[in-house]
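With one protein chain withheld, the remaining protein chains of the complex are depicted in position.
So, chain A:
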Amino acid sequence: MATTSLLPNSLSPFLTNTTSFPSTHFPKFSFLNPLDHPHCPKRPNLHTTHAKKKNPWLDPFDDGEDPDMEYGSLFVDGKQDEDDRPPENPDNPYGFLKFPMGYSVEIASLALKVRGDVRRCCCVVSGGVYENLLFFPVVQLLKDRYPGVLVDIVASARGKQAYELNKNVRWADVYDPDEHFPEPAEYTDMVGLLKGRYYDMVLSTKLAGIGHAAFLFMTTARDRVSYIYPNVNAAGAGLFLSETFTPDSTNLSEGGYNMYHQMVDWLARPSKTVPRQPVPPLKVSISKKLKQVVESKYKNAGVNKGKYIVIHGLESDSKASMQSKGDTDSLLPIQVWAAIAGGLREFRPIFVIPHEKERENVEEVVGDDASIVFITTPGQLAALINDSAGVITTNTAAIQLANARDKPCIALFGSEEKGKLFVPNTEQKNCVIVSSKTRKLKDIDIEAVKNAIPIFNMSLALV
């Protein structure tokens, strides 16, 4: 009985203080007027552009969106707010309640759930540097579509390095989703970590079977969105996922630049009053520190800013060659590179080696005065390309970085189709694609590459 007498006393200052909150937040509390909002469909987000067969296991009573539904005043139109924290209230008896961004529990109303607000999003990205680099537009799209969303990344150790170039990402954690049998300790650790961050949405680009789907399910996110296997391996995965995409082949990377197009389609889908979100281009940002480090590196190699051409795609068994998983034939031996670099007149070629053991080979073939720089991370490669006059490369991350930084680029591909896949709209990007006639990169026409070299001078003239 003592508690009942104490309760109003302890609560009264708080209740009086609620008036100091802006009144716009107040009507969002749907429990105040439940009759106003009689029926909420559980998953309005699943209204996709493709008419997809629903999984009856998920919710047998989900018949899709109700066309006759009237959204009451509780439903807030448009996109979510950037940061919906209430103003700080020093008079609050509970002290200075300051929740971190994205965790403001006290005003997350049901209507916001209906609208499908995403405050924290986790992206499990499969693959290496190339795949993660191509995921950048998706991250930007998330940021644009859900203002104020905190994007976290879970990627392999190699792929994680790419996020040095991305300003939109909060945490990037190392966990290789491609590993078939992860160490139990790592697995449980990551599940606990992700669950403890209370994500609203989990995106996964790994082709999910039932195992990976269960992993995503255990993060307890509201939207568990993943690619699934296009074959029988996907059996059971749909049970744990709220949205699935079926790729055309078992290798997602074969889709080239637009390898995540299904996911992008779904993320950019128009909702009630929000139009379709345009997909941003790939952009990378390079920090000052990175630029300084790389500048000292290429100064040591004996070249000056803007006076060199980056040559990337040296054949090596190193893991740092930054190839795409969708194009395995994408490295050239140093002899071919030396022949190509011989065609450069105004600029000095700088050879990027992915491993120190390659230095000898390059010096042997090109000569001892060759400019060689040892770079393994995409961040440093991007900074190197940023200060260069242009890039000659095979199908490695260097192409995408050059395009992202608007540098002229000669891209060597094994076949024309691959070139079109990985570098769409070539003209805009100031990029020349030279492809091999025999569908083997080794047989590439060196003269054709040399003929394309004037592209660097043109860009110089323009500047």
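Basically, a contact is a pair of C-beta atoms (placed from the backbone, for glycine too) under 8 Å apart; a residue touches a chain by one contact, two chains touch by 3 or more; residues count from 1.
Keep this in mind: contacts and distances are computed from a predicted model.
Colleague: Name the absent chain as its UniProt record does, using one of the following: "Mannose-1-phosphate guanylyltransferase catalytic subunit beta", "Photosynthetic NDH subcomplex B 4", "Ras-related protein Rab-3A" or "Exosome complex component RRP40".
Modeller: The record names the chain that does not appear here as "Photosynthetic NDH subcomplex B 4".
Colleague: So which of A:80, A:126, A:166 or A:371 would be touching the chain we can't see?
Modeller: Residue touching the chain left out of view: A:166.
Colleague: Provide the residue numbers of chain A that touch the chain removed from this figure.
Modeller: Per the touch rule, chain A residues meeting the hidden chain are 163-164, 166-173, 285, 287-289.
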